[in-house]
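Of the protein chains in this complex, all but one are displayed in their positions.
Now for chain A:
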Amino acid sequence: MSGEKVGPSEVLPRAGLVVSEKGNLTEVLCKPKILPLKSITLQKLEEMEARLASLSKQQQQDQRDGSV
C-alpha cells in the first residue's frame, strides 16, 4: 500500500451549472379581476339613481310631446 490517499473524485455535471438563468423579457398580461360584491346601500343608491334617470327621461318626453 502506498502512502497516497485516494479521495473520492469530483463529479461535475455537464449542464445546469447556471442555477438561475435570466429569461428574455416578455409582455405581461393583466391578472384576473375578482369583482367586488356591491353593498346593499350601493345597490339601493343605484336603484334610486336609475329611477331618477327614467323620471327625467319621461319628463323630457312629456315636455316634447306638450310642445308638439
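As a convention for this text, a contact is a pair of C-beta atoms (placed from the backbone, for glycine too) under 8 Å apart; a residue touches a chain by one contact, two chains touch by 3 or more; residues count from 1.
Everything that follows uses one rule, which is that contacts and distances are computed from a predicted model.
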{"item": "Candidate names \"Cytoplasmic tRNA 2-thiolation protein 1\", \"Ribosome biogenesis protein ERB1\", \"TRP protein for flagellar function\" or \"TBP-associated factor 6\"; UniProt protein name, chain not shown", "value": "\"TRP protein for flagellar function\""}
{"item": "Candidates A:K5, A:K33 or A:R64 - the one touching the absent chain", "value": "A:K33"}
{"item": "Chain A residues that touch the omitted chain in the full complex", "value": "22, 25-42, 44-45, 48-49, 51-52, 55-56, 59"}
